[in-house]
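Every protein chain except one is present and positioned as in the full complex.
Chain lettering (A and B) follows the sequence in which the chains are written, and residue indices restart at 1 in each chain.
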Amino acid sequence: MKEQEATIVAPAPRPLLSRTTREMLANYAYLLPAAICLGGTVLFPILKTINMSLYHNVLFRPQDYRFIGLGNYARMVQDQTFWLTLRNSFAWVLWSVSFQFVCGLAAALLLNASFKGRVILRTINLLPWIVPGVVVGLVWEYLYQPNYGPINDLLRRAALMREPAAWLSEINFAMPAVIITNIWRGIPFFTIMILAGLQAIPIEVYEAATVDGASITQRFWHVTLPILRPIIVVATATRIIWTFNYADLIFVMTNGGPADATQITSTYTLLVAYATLDFGYAAALSVILLVIMLVFTALYLKFTKGVESVAG
Amino acid sequence: MKDRGRFSRRQFVRTLAASGAIAASSLVGQKVPFLSPRKASAASTVLFQYNSPDAPRIPLVQSFVDEFNKSQSEYEVKIDWVPQAQSRQKILASIVAGNPPDVTMVWDQNLPEFEGMGALEDLTSQVKGWKHYAATNPIAWQTVTVKGKIVSFCLGYTNDGVFIRTDRVKEYGLKMPNFDWTWDDFLTLAKGFTRPEKNQYGFGMRGAGQWAFTYATEVMYGNGAQVLKDGKVVINSKEAIEAFEWYIDLLRKHKVTPPSAPTDAYRQIVMGFGRGVTSMVTHSSGSIEEQKNSVGEANFTTLPWPIGPAKKRASFYQCETLTMFKAAKNKEGAWKFMTFMMEDEPHFQYCAKTGMLPTREALLKRPPFTGQWYSGFIKSIPFTIVSPYLSYVGWGSILEAVGAPLIQAAMVGKITPKECLDRWAENLTRNMT
Partner (left out) sequence: MSTHRSGDLFERFLGGPVLWVGLLGITLFAMGPFLWVVSASLKTRAELYATPITYIPTYPTFANYVETWTSTLTPFSRFFANSLWVSSVTTVATIVISTSAGYALARFRFIGKNTLMLVFLATQMFPSVLLIAPLLSQWYALGLIDTYQALIYSNLSFTVPFAVWMLVGYFESIPHELEESAMIDGSSRFGALIRIIVPLAAPGIAATTIFAFVSSWSELLFATTFTSQTEMRTLSAGLLYMAGQYEVQWGTLSAGVMISTIPVAVLFAFLQKHLIQGLTAGAMKG
């Protein structure tokens, strides 16, 4: 109707940019602050590092600095430790995130109920996340200490253990031990995210389902989970990325040992960078890490049908 | 739905406002202006990065700095306390970024790589003109000389010895060894100390970090092995392998070490001794003060490494240094501060409190250095050498990156001692620059 009126009156002057272009610009404007943020802090260093990976750059041998193209990458293919760290990283991420997710989901469902003391319990469940990773590593390292740590002490008192098990020093126990610590630390992330998602589900939806005769399990599976799906996908994807890169815990607790049993690719990169000062190789390792995670995330999004919501 | 919206929004804004108010109020009364970018350091500021901010050391170093600042008005030293675990990263990053501190306290094993990066100031001529130059033990200069250049002051030096619980020796009726004890005496004593049911072990072996391989190497020297001979790496010689096997067997065969040995680093072995889990441990004199507190002054003493089958033994020097960077903005101030720290009283106090040995004879003759706890280290001096792992720049870094995993693998039985040493020798040879 407005257009018809416009033809009766004299036509408005043509704006410089068409309406669709203006809209598009306005849309991009929403992204601008985030883009500036990241551009100024992360993007340039990443680009610089990608560049650095093409050079032989050992800090204390500046006279050897030279362009070697894909030389660092060729070295990586031959590097047995690198492949070992990849396998370790895979185990590290798989076990940590799965359990974090399952426990976090359970915790969120439980904490979603209303009961007395809900606030306190929720707060307690958030605590592991508040402590800096390095300190978490120190505390758990102490807990695992075979000779004067509480875990072994309690196990001994409960007569479940005779000889002290050196959790962080035995090849078969070290990785599970650090994974447990990582699980402990990461559960609150999922708890909070899923809890927030659950809160946004309108009760009407549940009521409708109950009226239709759905049981608890059916409600969960057919109502709760689908609505939560975008959040679950986002939470697990971000968590996987974050865990893959997470070096603090392992660094403090085992430093990649014993004998590289807990060496993951990100701690290996740190070691190469700061112990051997081979920044060229470390840069190449980071680039590979980046590529792996990009590929994984792209596939993961495709597989889980991305963040498109069911509600539409 | 509209109700819901309004309810939460108001509360949200209120919460935001409240947090903002709390945050702002916490800054009232803070004297440092915080919002504007810092002005560039004035010419009189000297930035001193101290990389071991332990509880006992912070007041000690702070008192020296305060004294220095009070004693003159030209320069003001500001301390940047950096936890030891982050210190090397921070220095490296700041060198690369072009803004290192003016002066820093670093350990000598880091000097070759900083020098390799061209980051250190050559102090040779200045030091030679310094008044205490001649009175300083030549060893002290040796540890801070890289490629013929003196690049730091030695704040205090030490070597490795063995701590022993004398009260446990009495308690278990064992024979207290003397300074010339042998490997067999060592093993006998360790076995005598080991009571797994009481959670007590004979010897705190170190499996993690840079020093794991260094201690093992010191032991290997007791059998006549060496790291370098005629410019070639010989750490995998027959003598070395035999010695290494004896050492590893302490854990694997005789079980006189705690089972956590493969991943035990500094803190774990020092605390293990402090808590009575181990009755002997190898460390430098740096932990003497702490053990006095944990174990009790009267309950321990120190001995040099036992004599090996080849009638030899060795210990390696380490020292804490005061080092100046080439890109320092205030070199004069840094020099003034460094020489102040090396004067008799500050130098002596620093060493006495940290357990390092002072670099001048006269100071070494004063207590506490005359006490029994220092005897092992002082008696080791005749056969203490500069660490062979400092011979090449590339070696320092692989001690931790490659050496520790290798020795751990040998300790847990993943590879044989021979394999371990062969691979170690291979790595050393590859990194000779």
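In this text, a contact is a pair of C-beta atoms (placed from the backbone, for glycine too) under 8 Å apart; a residue touches a chain by one contact, two chains touch by 3 or more.
Computed from a prediction, not measured in an experiment: that's the story for all the values here.
Between the chain not shown and the residues A:A74, A:L94 or A:V131, the one that touches is A:V131. Contact with the undisplayed chain is limited, among A:M76, A:A235, A:M253 or A:A275, to A:A235. Within the whole complex, the absent chain has one touching residue among A:I68, A:L84, A:L155 or A:I201, and that is A:I201. Of the candidate positions B:W130, B:Y172, B:Y266 or B:Y392, contact with the unshown chain belongs to B:Y266. Among B:Q72, B:Q86 or B:T429, only B:Q86 touches the chain left out of the display.
Where subunit B meets the omitted chain, the residues involved are 1, 3-9, 11-12, 14-16, 19-20, 22-23, 26-27, 30, 32, 34-40, 47, 49, 52-55, 58-59, 62, 78-86, 89-90, 92-94, 96-99, 101, 199, 266-267, 270-271, 274-276, 286-287, 290, 293-294. The chain not displayed touches subunit A at residues 27-28, 30-31, 33-34, 37-38, 40-46, 48-49, 103, 106-107, 109-114, 118-135, 138-140, 142-143, 148, 150, 153, 184, 187-189, 192-193, 195-203, 206-207, 210, 216, 219-220, 224, 227, 230-231, 233-235, 237-238, 241-242, 244-245, 247, 266, 269-270, 273-274, 282-283, 286, 289-290, 293-294, 297-298, 301, 306-309, 311-312.
What we mean here is this: only the chains that are shown with their structure count from here on.
Once the centre of each chain is set as its mean CA position, subunit A and subunit B turn out to be 35 Å apart.
Residues 59-62, 134, 145-148, 163-166, 168-171, 174, 252, 254-260, 263, 271-272, 274-277 of subunit A are the ones touching subunit B in the complex. If you check the complex, the residues on subunit B that touch subunit A are 85, 88-89, 92, 96, 112-118, 196, 199, 207-209, 258-265, 268, 271-272, 275, 277, 393-394, 397-398, 400-401, 404-406, 408-409, 411-412, 414, 433.
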